[in-house]
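One protein chain is absent from this view; the other protein chains keep their places.
Note that the chains are named A and B in the order they appear, and that numbering of residues resets to 1 at the start of each chain.
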Amino acid sequence: MSKVGEEITAHFPEINTHRIDEKRVEVNTDKGYLLSLLNFLKDGGYDHLGLISCVDRMEDGVLQLVYVLSRYAQDESVPGPDPTLVVKIPLSREEPTIVSSMGVFINAEPYERELYEMFGIDFTGHPRLDPLFLERDYDIPPLRKDFDTRRYVTEEFETIPPVED
Amino acid sequence: MSEQKSSVLSSLEAVKYLFRKPKTIKYPFELKEPALRYRGFHLNDWDACTGCGNCEDICPNDAIEMVEVPDLEDRPAEGMTNRRPQINYGRCCFCGLCVDICPAGSLSLSRDYLHIHFNTDTFTFVPKDEKSAENKFLPEEEYSVLKANLNHRRQDYEGFSQDLDFSLFEPERVRMPQVPPEERKLSFIEQVVGYTKEEASREAARCMECGLCEDACPAGLNIVDYVGAIYEDDPDESLREIFEDNPLPAICGRICMKHCEEACSLGKQGEPVAIRWLKRWTADVIEDYKSSLELSPAEDKEKRVGIIGAGPSGLSLAYFLRLKGYGVTVFDSLPGPGGAVRIGPPKYRLPLEAVEKDAGYIASLGVKFRYLTRVGKDVSFTELRDNYDAVYMAVGNFDPLSTGIENADRAHLALDFLKRNKIGEGIDVGREIIVIGGGNVAMDAAREALRLQHIQYSDKDVMTKTVSLEDWDEMPATDEEVEEAKEEGIQFNPAWGPKKIELDEEGNVRGLLCTKVKSVFDEDGRFNPSFHEDREKLLEGDMVIEAIGQKPDFSFIPEETFQKLSFTERRKVKVDEDGMTTLPGVFAGGDIVNSNLDAVTAIADAKVASEGIDRYLFPSS
Partner (left out) sequence: MEILRQRDTGPTTRELELYFGPQHLGMVGNFSITLNVKGDRIVSAEANPGYLHRGFEKLMEERNWIQNFPLVCRVNVIEPGSMEMVYSMAVEDLAGIEVPERGEYIRCIYLELSRVASHLFGLWAYSKMLGFETVGGWAMYHRDLILDLFEELTGGRVYNIYIWPGGVRRDLPEGFIGRVKRTLHEIGGKVPDYNKTFFENRVFHERARGIGVVGKDEAKEMGGTGQVLRAAGQEYDIRKVDPYGVYDEVDWEVHTREEGDAYSRIMVIRDEMIESVHMVFKLLKDIPDGPAYNKVPNPFKWRIPEGETYVRLESSRGELGLYLLSDGGQRPYRAHFRTPSYPHGLTVLEKALDGESISDTGNIMISLYVTAPEIDR
């Protein structure tokens, strides 16, 4: 287990961490810990939120949020790069809500908007939770696994008449 | 650079370029030559293209569709179809994955990339190359960029082409461990060791799933599926797929003539997938077929079928019919199952255990076997026809041919030699053996004789040689057999015809007098050897084995019935599409029907006959 992993477990005994390889540490927690964990990590030097992503694990009924954090202020005492943290939080697929992390990282804003649009996740406290990219309405958020792209394209675009010569 | 230097006038530095030659290319009066690897429009060598469809499958954009070209010949045995890729340039992204995955190496991309046309339908295009569409590829002086389109292209303009080191397929097969020639020639140890699980999986992973092999296989096995199941680590599934069409995997996994591998698209530039050995792996790794297959006969149909011959064809038919619910009895003069594969293939190629394993499973389904029962002697053919609702003749070619040369009666016949050695009382061999013949039976006899020599004369010099009418390039034996025989030290005398077996004063065989062959076939391509009568040589030897072929023996059929049996021009028993002969209720298959003379075609015949018998006995359903 890595140093940062140990620090996390020391501070939050309920959170389990797992070293994937020398460059990555996985942190599994639930949504109640999100803000306190992010704040703790940010104070501990993990000052860069690289990405917020989501994986639709449809069979488990779970939307798994993934926060990727890294340390841009290098820790000189540790040789080699500090590991990237992959924080995973499962949300219920039926009612995916979680608190917005914009208060900790400002750049969470577009990521949360994107996930709201693509996966239908409600980030409470987000100031402008409206679609980021798309202009049409979808019955199922398009990046969810049960959204059938081919069927959508066929239904939506086959009806557009071809360009006349 | 210090900031003090910054000035609005420093831009004037650029003024000097006013007086220099411009770099801009005056297109279209001046053209820029694309790089040698440029990825432009497709070129396809139609002679090399097999139509395997790998390009269609890999294309990430569905831009490629295989279309049938009616003018082309479909040659499944060679793995050539009449399908060719058609490319929709409205979808193509010019990534070239199709080039990297083309096992035949026929696809490449040219350096042409201009298509000027008013009709967007012209985007869809079946590419050819300069060989097959000469008039579309123009020399420099006739080419005009203003007319450039898919049918107005440049000559010698190949761009991105395949490099086998960077291809998306693996041209080399996983090496099959084999007992080295010096070791194997000393005993009857099985030469091919067989793949380990890891090796089998790695070899199965090479399969590109194009299915050309399935079209080439006479019995139409689901090769893609059973090879795929090996890759997926599911030998049970693999066995189930094999048993759909072939109940003899342990036998065919060793001695099949592997028409499939001839067709395999990977064999076009590299080595075909080792389909036969993968089948063997499945058959070997599963101890008990029964528990893996979970097959049981259908409800009893209350009809009985008699099968003459427990060779591959008879065994397979017994299996297919038994599963359909027929009562099946198999008659054979030998003491056990296998027929030709029981006595023919030497033990180092096909151990008896493999034959027993396949046949044992078929027997376990409830097929009755009556061995040591010769139809025509122990039970009459007429009796069989009366007692059974249908009869299947799969008697094979067991009547050996002799050269008929002077003193030919002193020679051994290959089939007897092989049979006595494999399942009989054994045989004493000479120290210098001459085998007449250039086919696979001759190779079997020679290689078996060599082993017997090493066993019987362990500390002495021994020699086995073959003599054949055919020269190296015409020899009917497979290249593999010839190569392995050479490795073991067998001497070849191709293009020599036997003339006389020479005897010494005491009447013992002294050698074989041979004449040099001028040609084996006449101008019409018929077998009609001619000789240089003046060129003779004496091959020394104390034992001669004739292995020049066999013919069927129909003496078991009563004369008047035999009169009603029709034959084809090639002296094969004539059967209709149901496998039925001109005798009602008598079906036939195997070597007496087909010209391939191999196990898998015999199985294919059995499959046809099983459907035919079903239709014959239950016409309505």
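Quick notes
Keep this in mind: a residue touches a chain if its C-beta (ideal position, glycine included) is under 8 Å from a C-beta of that chain, and two chains touch if they have at least 3 such contacts.
What you are looking at is a predicted structure, and each value in this text was computed from that prediction instead of being measured.
Contact with the omitted chain, checked across B:Leu97, B:Leu114, B:Ile427 or B:Leu565, is made by B:Leu97.
Considering the full assembly, B:Tyr231 is the residue among B:Trp46, B:Tyr89, B:Phe123 or B:Tyr231 that touches the omitted chain.
Touching the chain that is not shown, out of B:Ile64, B:Leu109 or B:Ile613: B:Leu109 (per the contact rule at the top).
Residue positions on chain B in contact with the hidden chain: 1, 3, 5-8, 10-11, 13-14, 17, 23, 34-39, 54, 57-58, 60, 93-97, 100-101, 109, 159-160, 163, 165-166, 168-170, 205-209, 228, 231, in rising order.
Mapped onto chain A, the footprint of the missing chain covers residues 20, 23-24, 47-51, 53, 55-56, 66, 68, 70, 72-74, 81, 84, 86, 105-107, 109-111, 132-135, 142-143, 147, 149.
Definition applied: only the chains that are shown with their structure count from here on.
A separation of 55 Å divides the Cα centre of chain A from that of chain B.
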